[in-house]
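Only one protein chain is missing from this complex, and each of the others stays in its spot.
What follows is subunit A.
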Amino acid sequence: MTARMDKRFADLAAQGRPALVTYFMAGDPDYASSLEIMTALPKAGADVIELGMPFSDPMADGPAIQMAGQRALKGGQTLAKTLQMARDFRRTDDATPIVLMGYYNPIYIYGVDRFLDDAISAGIDGLIVVDLPPEMDDELCLPAVAKGVNFIRLATPTTDDKRLPTVLRNTSGFVYYVSMNGITGSALPDPSLISGAVGRIKAHTRLPVCVGFGVKTAEHARAIGASADGVVVGTAIVNQIASSLTEDGKASAATVAGVETLVMSLASGVRAARLAAAE
């Protein structure tokens, strides 16, 4: 729902700090551990959750998220189970916005109308579908917006001023600025370039602008958060999960705890962002 997302960003703006947006792959490495991770995220300081929907062919993702998706699929994760995970999460948390992130085909096969109805009833607030550019808005974006689900678009360095209005049209919730041309998990570019890009997007929209791709540490989060309304961390969390697994790929005692520690550290970064900027 759009209300939960808008309230979260309004509250954070009032507090004068950027949002920490955390991504992980639903079902990695198994449903129960993954739900435990999801539940732990807000407590560790995450403000918005991006719930990855595994897909066999993630064309815009680097090796870390590819492998997370493969682990999840191997563990039996499906789109229906990902929606169920959101539903389970909502039993204890009704405030943290959830954005589903992934690729179109599983949604198309599930059926767009049925998917949107089930997503709304599961408490989903927004969608990021990597392979649906504005040119394909009829597929899912317009039906989602009509039903009150945020459709969050990615803007990239290749999205020039001429194209930005096209990308921003029908976008709601926030704008996700991908800080480099490339796949997830690449190196972080120069923060000064990022603040320029955030300013460029903000000249075109009043929506919050969150920045992702390459954020790995509290220091990165602090630097990016100085100009952005939100900092997205994905690959670092997914890597943390991967490094905690046993040799046969099962969750260990360190799986959830490791994510908690990382997210707490990132949360301290975003909380220090504006203090640092003001100095």
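Throughout what follows, a contact is a pair of C-beta atoms (placed from the backbone, for glycine too) under 8 Å apart; a residue touches a chain by one contact, two chains touch by 3 or more; residues count from 1.
The rule is short, and it goes like this: contacts and distances are computed from a predicted model.
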{"item": "Protein name as given in UniProt for the chain not displayed, \"histidine kinase\", \"ABC transporter permease\", \"Tryptophan synthase beta chain\" or \"Xanthine dehydrogenase YagT iron-sulfur-binding subunit\"", "value": "\"Tryptophan synthase beta chain\""}
{"item": "Option touching the unshown chain, where A:V178, A:A223 or A:A251 are the choices", "value": "A:V178"}
{"item": "Residue touching the undisplayed chain, where the options are A:T39, A:S186, A:T205 or A:S252", "value": "A:S186"}
{"item": "Per the touch definition above, residue among A:M25, A:A46, A:A64 or A:L132 touching the missing chain", "value": "A:L132"}
{"item": "Option from A:Q15, A:S56 or A:S121 whose C-beta touches the chain left out", "value": "A:S56"}
{"item": "Which residue of A:L35, A:L154, A:L188 or A:L207 touches the chain not shown here", "value": "A:L154"}
{"item": "In subunit A, positions touching the absent partner", "value": "55-62, 66, 73, 78-80, 103-110, 130-136, 153-160, 163, 167, 178, 181-183, 186"}
